[in-house]
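Complex shown without one protein chain; remaining protein chains in place.
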Amino acid sequence: MSNKRGGILERLDNGEVVIGDGGFVFALEKRGYVKAGPWTPEAVVEYPEAVKQLHREFLRAGSDVMQAFTYYASEDKLSNRGNTAQEKYGCTAINTAACRIAREVAQEGDALFLGGVCQTPTYLSGGDKASIQAIFRGQMQTFKAEGADLVLCEYFEHVEEAEWAIEVGLETGLPVACTMCIGPQGDMHGNSAGDCAVRMARAGAKLVGVNCHFDPFVTLEAIKLMKAGLERENLKAYLMCQPVAYMTPDAEKQGCIDLPEFPLAMESRLCTRWDMHRFARAAYDLGVRYIGGCCGFEAYHIRAIAEELAAERGRFPAGSEKHIAWGGGMKMSTKPWIRARSGRDYWENLNPASGRPYSAAMSRPDNWGVTRGSEMLVQHAHETTEEEDNRVKQLGQQMRKK
Amino acid sequence: MSNKRGGILERLDNGEVVIGDGGFVFALEKRGYVKAGPWTPEAVVEYPEAVKQLHREFLRAGSDVMQAFTYYASEDKLSNRGNTAQEKYGCTAINTAACRIAREVAQEGDALFLGGVCQTPTYLSGGDKASIQAIFRGQMQTFKAEGADLVLCEYFEHVEEAEWAIEVGLETGLPVACTMCIGPQGDMHGNSAGDCAVRMARAGAKLVGVNCHFDPFVTLEAIKLMKAGLERENLKAYLMCQPVAYMTPDAEKQGCIDLPEFPLAMESRLCTRWDMHRFARAAYDLGVRYIGGCCGFEAYHIRAIAEELAAERGRFPAGSEKHIAWGGGMKMSTKPWIRARSGRDYWENLNPASGRPYSAAMSRPDNWGVTRGSEMLVQHAHETTEEEDNRVKQLGQQMRKK
Amino acid sequence: MSNKRGGILERLDNGEVVIGDGGFVFALEKRGYVKAGPWTPEAVVEYPEAVKQLHREFLRAGSDVMQAFTYYASEDKLSNRGNTAQEKYGCTAINTAACRIAREVAQEGDALFLGGVCQTPTYLSGGDKASIQAIFRGQMQTFKAEGADLVLCEYFEHVEEAEWAIEVGLETGLPVACTMCIGPQGDMHGNSAGDCAVRMARAGAKLVGVNCHFDPFVTLEAIKLMKAGLERENLKAYLMCQPVAYMTPDAEKQGCIDLPEFPLAMESRLCTRWDMHRFARAAYDLGVRYIGGCCGFEAYHIRAIAEELAAERGRFPAGSEKHIAWGGGMKMSTKPWIRARSGRDYWENLNPASGRPYSAAMSRPDNWGVTRGSEMLVQHAHETTEEEDNRVKQLGQQMRKK
Partner (left out) sequence: MSNKRGGILERLDNGEVVIGDGGFVFALEKRGYVKAGPWTPEAVVEYPEAVKQLHREFLRAGSDVMQAFTYYASEDKLSNRGNTAQEKYGCTAINTAACRIAREVAQEGDALFLGGVCQTPTYLSGGDKASIQAIFRGQMQTFKAEGADLVLCEYFEHVEEAEWAIEVGLETGLPVACTMCIGPQGDMHGNSAGDCAVRMARAGAKLVGVNCHFDPFVTLEAIKLMKAGLERENLKAYLMCQPVAYMTPDAEKQGCIDLPEFPLAMESRLCTRWDMHRFARAAYDLGVRYIGGCCGFEAYHIRAIAEELAAERGRFPAGSEKHIAWGGGMKMSTKPWIRARSGRDYWENLNPASGRPYSAAMSRPDNWGVTRGSEMLVQHAHETTEEEDNRVKQLGQQMRKK
């Protein structure tokens, strides 16, 4: 470990607040390098400079850990429903390229880098433990070989699969972190958030928590339950939190993916930097010590976390060179009424309008309640057929009528 | 001119629809390379790779013109209210670097590149025509020297200053385009949108229109009035439209900069790609032939324009490699209810919720009504003083009470 | 004229502000005595005590004029589309009963009473002037015979029919007032609001203005245009304004009847008493001297007008016995946080929430654009047939798709 501040556990044990990065699939989709729908990361091979640039933005914003862009880089996902990335590049090449990019940028700063695995189509399709662990093992071996500082098991909707991933992660000898994409209602098998935390910690994860699917504030409600679960069982694990940067007060059990706006019309739910100040403070006060983001989080959101916690961390991020905290830059505007908008009091108390008088504040989530075991979740390599397409659309109309 | 499709006028004369790019200051501020408040583009010198990457995203999304990042790169702005960019780098170096980056990326595709000038602090401070034109001339000479395909005079709130800029632009011998940041209520001196178009065309601009300050749909209302003005006077000029990507139905005369959310809490107003489909179609139907974006426009917004007009343009953008039109990629989702969200019918009819039940749909704009001639608009090189700061804040509170 | 303060013109000539009453059809529909759809006033015969009670509430709230409940009491409307009121009671009996109730209550205070006519189904069906005037004449003769202090021609969407009504009104020798249900976009034949005012005044109306279809603030925009029209032609007429008590910023040419919530789900648009304070002040400042209400206005809305203008009128209404201005009664609450809600500053600055996070702020109006001359507006005595019903519903679905 060549980092000045040490490995992840050393940093945490020293009482540091570790800042994560933001969301790669959403940011790179908007920039044109990731396809919405499959969301697989073959861009690391195809457009490495674009991926590297995004890492650099997060590093500059204050991220302490570069998360290699290995999301959904499992061989079953890379060949699911017509995806050709497995065939073209292969799982190992993608995971390797992702690690190298992350490592390179990490070394430009004093950052760590991690490799991550997540929920597999095979699990949703009802695959057995051995075959699923084999998938994870392939990726994990790459992470280890490329020198990752830790491994992350993330975005699990069922704690069972998370446990399987942690088991494989431990084989690497690296510290293992694990976050599930659940909210206060718990996982899709009916396990409470508290029980999920307990099971992740018992399985060997040193950091446990939540990523994706819910907004920062709903996510912290789930983390509260996790913390209580760990305390109840006298388990020690660091808390980790990487929510989406979209407001989801109307999401229910399965989070933002159930909202009708997901994923291609989420804009009006996007969090401001001021929301992130509030989030960072609340997460810190709750005891979360790995604070980052997921879908929707861009560099300026991460920078807001780093600025909010600058006193606790003893430093501002490099990117604050171009950002005066709490809108102080407004004093340099040519327009006097905009100069009047500098300062915390102004931005902290603003309730931003939507500009959409024909839209509501909330949507009814889809709530199909379909999970592992459902025939509709069985995945396949060929493209979605027209018959399948018609069937889900009819079902969608029926569900919305209810 | 080495471009296969010819220069800007050749393309337009051939009936092509030219697609512009998106907003650099907002995108790069979020990425960490531009400071909100002064909004000056010294990043072209400091972080050229980051600027280049953004150009590449727009090129890939379908932009036909790379707009060199010279916004606010006038010497008076680079040294205004404590800005040190003029002192550190100088105006010429910045304009030169911006042109070279834009040119390099343009040549990677079949794109043109332009250099632009905009509203000066000197004008707002009441400076005379000669001194203002001298500022423009400095920038324009750089554009010419670096081989720009056209020059753009943009973001003017007073048609008088726009005319002065056009005059200088014509000295280069290059085609001159001119867009003002006005809405249907016209410019800050009380000139109607129609009259502004007439004056820009008479001054020699071959393309006239609107950029910034208003959302796509309000902007098109202004363009309609400009078109009527030109027709009334039998003037021929191509129409150009580069609005912000934020919904501003509540903006009044001075547009989105008067809205209380501007500039650091505009997120919930952000347009979706589907809004841009509607915009592109409406702009095309109105006869606009240079369609691009300003603040808030990211690559995926530009790609949406290019996809909407793919039939008219005879091609999809390179970036559509990673985007199946109208959410077709959803068919590759592992979740059946998300697969049900593919297709135009779904996305076109969605009214996206804000996720913010404690926020309103609209805000009251500040509407200070301060413009050229006001003592509060007189700019200076030193930082805004504490006394000035207190004064504008008090004024702000009074104005909001009304 | 036995009233202490004289007839309507005497009062107005003396500089008084005359306060009208509120909406009978909406209030009595909610109380159970008027049928939504036909909206005819046979309750004056069937439930005279209920009608009288409503008059008394308005009188107590400050109304200076009791408006006999003769709305839609024309023989063609009383027998339209299955309505049996004409057959059961007859037009004359209804108009007579309405006048007597209004007169009785008016005499309990120092109020005047008026009889009113409004838009006829015969006009919409394309009937000729003579037959339409014959309908008005029948009603007007009853008003005259029952001792009305003035006649009102109201709720006209076409100024032509308004003129015909005024002509007949003048035959009574009583002062004639005339209000159209139009907004700033003018009447359904394309006459501007200003021209409508001019034509009403030239036809002989001493008071002209607007009632129904738009909220107080949109209505005042139309009144402004009317005032300008009268001034342009050097015509003198008092301005009269009786808007609906529902917020309609999204209404277009034909007003609130085009909004999808009309008439049975308008609740969330209902104005507060504080809206009426603002309305009364703005109307007064504009020079309106007959200020009342239409659909949705209840006694407390009228009382708010009377309280706002108490200084100008030299008196508070009787009903202020039970109302301390600007929420002063809150000081008598048992709960301290409610006691904190007394006073103008609190209520004037409150933006009331809707409590409906799944609803938008605005709706798209139907805008069928159907008016006099359309075959779909031809009325008949028999009930709407199933075939007609199906046809309009299909058409409705088509229009909403657009």
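A, B and C are the chain letters, set down in written order, and residue numbers restart from 1 in every chain.
One rule holds in what follows: a residue touches a chain if its C-beta (ideal position, glycine included) is under 8 Å from a C-beta of that chain, and two chains touch if they have at least 3 such contacts.
In this text the structure is predicted, and so the values were computed from the model without any measurement.
For the chain missing from the display, the contacting residue among C:Arg100, C:His189, C:Lys224 or C:Arg341 is C:Arg341, taking the whole complex into account.
Seen from subunit A, the chain kept out of the figure touches residues 351, 357, 360-362. Residues of subunit B in touch with the missing chain: 250, 356-364. Residues touching the missing chain, restricted to subunit C, are 29-38, 49-50, 53, 56-57, 60-61, 77, 80-83, 121, 124, 215, 246-250, 257-274, 298-300, 303, 319, 322-324, 327-343, 347, 350-363, 366, 368, 370, 374, 376-377, 379, 383-384, 388-389, 392-393, 395-396, 399 (touch as defined at the top).
Heads up, the rule we're going with is that only the chains that are shown with their structure count from here on.
Chains compared, subunit A against subunit B: the Cα-based superposition rotates one onto the other by 180 degrees, nearest 5. Mean C-alpha position of subunit A lies 57 Å from that of subunit C.
For subunit C, residues that reach two or more other chains under the stated contact definition are 357, 360-362.
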